[in-house]
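To start, I am sharing the structure in question, which I have written as structure tokens.
The complex appears here minus one protein chain, its other protein chains still in place.
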Amino acid sequence: MKALVYRGPGNKALEERPIPELVAPTDAIVKIAKTTICGTDLHILKGDVPTCAPGRILGHEGVGTVEKTGPGVTAFQPGDHVLISCISACGKCEYCRRGMYSHCTTGGWILGNQIDGTQAEQVRIPHADTSLYRIPTEADEEALVMLSDILPTGFECGVLNGKVQPGATVAIVGAGPIGLATLLTAQFYSPAELIMIDLDPNRLQVARRFGATATVDPSNGKAAEQVMQLTGGRGVDTAIEAVGIPATFLLCEDIVAPGGTIANIGVHGVKVDLHLERLWSQNITITTRLVDTVTTPMLLKVVQSGKIDPRLLITHRFKLDDILDAYETFERAASTQALKVIIEGFGSHPG
Amino acid sequence: MKALVYRGPGNKALEERPIPELVAPTDAIVKIAKTTICGTDLHILKGDVPTCAPGRILGHEGVGTVEKTGPGVTAFQPGDHVLISCISACGKCEYCRRGMYSHCTTGGWILGNQIDGTQAEQVRIPHADTSLYRIPTEADEEALVMLSDILPTGFECGVLNGKVQPGATVAIVGAGPIGLATLLTAQFYSPAELIMIDLDPNRLQVARRFGATATVDPSNGKAAEQVMQLTGGRGVDTAIEAVGIPATFLLCEDIVAPGGTIANIGVHGVKVDLHLERLWSQNITITTRLVDTVTTPMLLKVVQSGKIDPRLLITHRFKLDDILDAYETFERAASTQALKVIIEGFGSHPG
Amino acid sequence: MKALVYRGPGNKALEERPIPELVAPTDAIVKIAKTTICGTDLHILKGDVPTCAPGRILGHEGVGTVEKTGPGVTAFQPGDHVLISCISACGKCEYCRRGMYSHCTTGGWILGNQIDGTQAEQVRIPHADTSLYRIPTEADEEALVMLSDILPTGFECGVLNGKVQPGATVAIVGAGPIGLATLLTAQFYSPAELIMIDLDPNRLQVARRFGATATVDPSNGKAAEQVMQLTGGRGVDTAIEAVGIPATFLLCEDIVAPGGTIANIGVHGVKVDLHLERLWSQNITITTRLVDTVTTPMLLKVVQSGKIDPRLLITHRFKLDDILDAYETFERAASTQALKVIIEGFGSHPG
Partner (left out) sequence: MKALVYRGPGNKALEERPIPELVAPTDAIVKIAKTTICGTDLHILKGDVPTCAPGRILGHEGVGTVEKTGPGVTAFQPGDHVLISCISACGKCEYCRRGMYSHCTTGGWILGNQIDGTQAEQVRIPHADTSLYRIPTEADEEALVMLSDILPTGFECGVLNGKVQPGATVAIVGAGPIGLATLLTAQFYSPAELIMIDLDPNRLQVARRFGATATVDPSNGKAAEQVMQLTGGRGVDTAIEAVGIPATFLLCEDIVAPGGTIANIGVHGVKVDLHLERLWSQNITITTRLVDTVTTPMLLKVVQSGKIDPRLLITHRFKLDDILDAYETFERAASTQALKVIIEGFGSHPG
């Protein structure tokens, strides 16, 4: 089959690889209908993710059709239309029982990282019963690919951890795909103000279309002042970091109101300064989280009820054969205005 | 009347001052029966608290008897036996309504800081109805002085923010009076492990007597390794910082388990390094808080039910006339083994 | 001044009464701009509310302008544009500190019940600092009258107590003004299904316009079956009782899913059967609540952000001189299709 393979820092290739086989009795093989590219895939390609060895098929998002199941799989059978979670969860370990699937002792984020991933014709999914989600036969596959990673990440790490509430004031630092997914899901809780902060004017425009009540361009170095003005000098109840660099985290420290929360989503490569000499008395909360995808069933219901349209995040579409073009489009987002790119495989459900 | 007055960095004096008068209709004047000295008083004396001007009477803890009340005070009258909260709260502003008395727009920590305090024969208490607590006539005044600040601080900033739960593993970094108050109140929630970390062997011994299940001396630079060993390599569910310097906060970052909480109590003078390059994916929570004293009614009930004996924290007793000796004893805690020192005034309730 | 006075069961009159005076230092006098009639006013007129004595001016909702303030009032001054809460709260007692203003030991629901109310030219508001809410000069007075009682009641007793969550399935039994206010505020949390149950086809039609995803007419005695069908045999996560009779509460018992919540809003006159022989093992929660109006500040923000338009609830408008007509219109809601009727006083803010 065709698969996009990581060949070491800076290198990737669309290669021919054998069809994956069942290994453990709880495995399933899924034929990919639609997949996509994540910012984390780019991190791997830069060589920033040491757990991902050269030779690995990339990708941890996707929708498809079950092809085979091991004898221990009871919830799925061949032909089922499924959403693949970016997090594999055994459902048995101490972390899984606490709903912290991200730290499953035999799972977590392993797809397209420690085991072969979804940017291929087929993929092996371990712990299938607790890592796949049944979707309706006729479900919109493109929309649901957004539920593999980006929507639960924005929702769990940003919105839930940030305790977004009706009437609240929320700032999201970073209007990339994750920041925008956070913006969409924050609206489940009806905040009064949703301030979006990004350097890219196109993304700010998208943000306004997606429901931001105000946008701030930090290029003049005065983002914090502007947010304070927008909030009557009070700061925001929730500041969500969706970039992953010290400057954006510091901005969150500068704009969070007393009693507020900083919810970190960004993948950070270096430490940041935490100004406890100022914040120790401010009754704030800071949270970090690798997405657990425990809210996938809830998100499926919300999407199916039409409360949000995840397809808003999709800007480009490619065939699996053209996945290298897809990567190029996604990597050069500033000029292509790409958000999420859909890669079409061969496993679309007939239903 | 006699009062201990801050005379600028490094200076203090026991002076004669006029008896305080009612200023606002919601004020009360309280005759001090017992007061104490807080680590924050030492911070002021070092010149670290710019809001506190020379000439200020120090002290924000105390128990006494109401002497006078303004016409707007409805909950208290002269003769009432009362506990003074270290936090003054109007009960009306947006922060007070959210239970964040520490950020009351006309109160907060002002006693012995922005207005004259309790290390005197009498003190003026603003917002008396919501800043004093009625105590039984025959209540143990020494025990209840511990409820002005130190017990609610340990409980709210450390135990509640740290989400201490039955069966949990908790480490408290710092076994000074605040760390020990945290240790006492953490036991309200029956954690399975309570690890106490401090350089002072006497304080570790006290900690064991107060209920610590293990103690760690970090002087060999291996505190984190020892905590990891004590927890089977897992780390602690709750790490409570009760010192206020970068090294102790970093230790908390090193020992917190995935999914755990770092609850900061310490008053920090400089920024700390937050290792997000490691912690971004660890699903942790970090909290800061200036005590709100919203749990004072609950703590009064727990103390009165005999669940804890706050007098365990008291090591020395002085008359108000000898308050300079009390300061010296408290400042040289390493040699005097002082925890909390009681200063006896003249306002003990006759009951 | 003119005032609508309760003259004993079945009797009311528009009378001339003296302008109210300040009694306690914490009182304010408010000139009424807009008020409305509540279902509870009808209960009083039937003689069902023994705490309300003949001679009482009715009404506990309203928006107006502060006319006078007592010397203990610090947050308001004459000329301020204000919303009147149906619940008076001292902000000091144990219940107020816990946010349970409904049980304030010197307040609670006393307006238009134990003290004279708002269906008059002016009204005395006790505990003004914590019972009035400042609103913008130019605020829409009609919309905000809905925040005196009906919106916080639906939101606190129905939506918050019912733990409505994104993706959840909610049924509201009763599509009168309170049920519809609940329907509007439930959408702050983006439930996937909102099933509205009522006998009145007009109200069901209004409910669909207000966001109900399905409606059920229980007149055929099969409401429970229909709800079970709509939910795939599972029942609802939240069943909200907004009528106040045994039959509607029983319907909630019949449709709540395992793990779900029954949130009671209705004012009940008789006991109901609780089928514990079936429900003991169903992990359900039942809540009751007299509105506390603790969410008024949050609701003001949400309304001002445009998330909901409370004016949707208003069907008729009258002058204070015609308040007897207003009552007749409101009482004969089945034929007049009245929801909330606005009574216009003389205190509209000039701003």
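We call the chains A, B and C, going by the order they appear; numbering starts again at 1 in every chain.
Rule of thumb we're sticking to: a residue touches a chain if its C-beta (ideal position, glycine included) is under 8 Å from a C-beta of that chain, and two chains touch if they have at least 3 such contacts.
Small disclaimer: the values here were computed from a predicted structure and weren't measured.
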Out of B:Pro18, B:Pro166 or B:Gly221, which residue would touch the omitted chain in the full complex?
B:Pro166
Tell me which of A:Pro25, A:Gly55 or A:Pro201 is the one touching the absent chain.
A:Pro25
Tell me which of C:Ala3, C:Ala33 or C:Met100 is the one touching the absent chain.
C:Met100
Hidden-chain contact residue, picked from the options C:Arg134, C:Arg289 or C:Arg311
C:Arg289
Contacts of subunit B with the absent chain, listed as residue ranges
165-168, 187-190, 192-193, 213, 297-302, 304-305, 307
Just checking the interface: what residues of subunit C touch the absent partner chain?
95, 98, 100, 102-103, 244, 249, 258-259, 264, 266-277, 279-290, 292
Which parts of subunit A face the unshown chain closely enough to count as touching?
25-26, 71-72, 74-75, 90-92, 94, 96-97, 99, 129-130, 294, 297
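One rule holds in what follows: only the chains that are shown with their structure count from here on.
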Write the angle of the rotation needed to overlay subunit A on subunit C, where the fit uses Cα atoms and the result is rounded to the nearest 5°.
180
Could you put a whole-Å number on the gap between the CA centroids of subunit B and subunit C?
42
Centre-of-Cα separation between subunit C and subunit A, whole angstrom
41
Which residues of subunit A are in contact with two or more other chains?
none
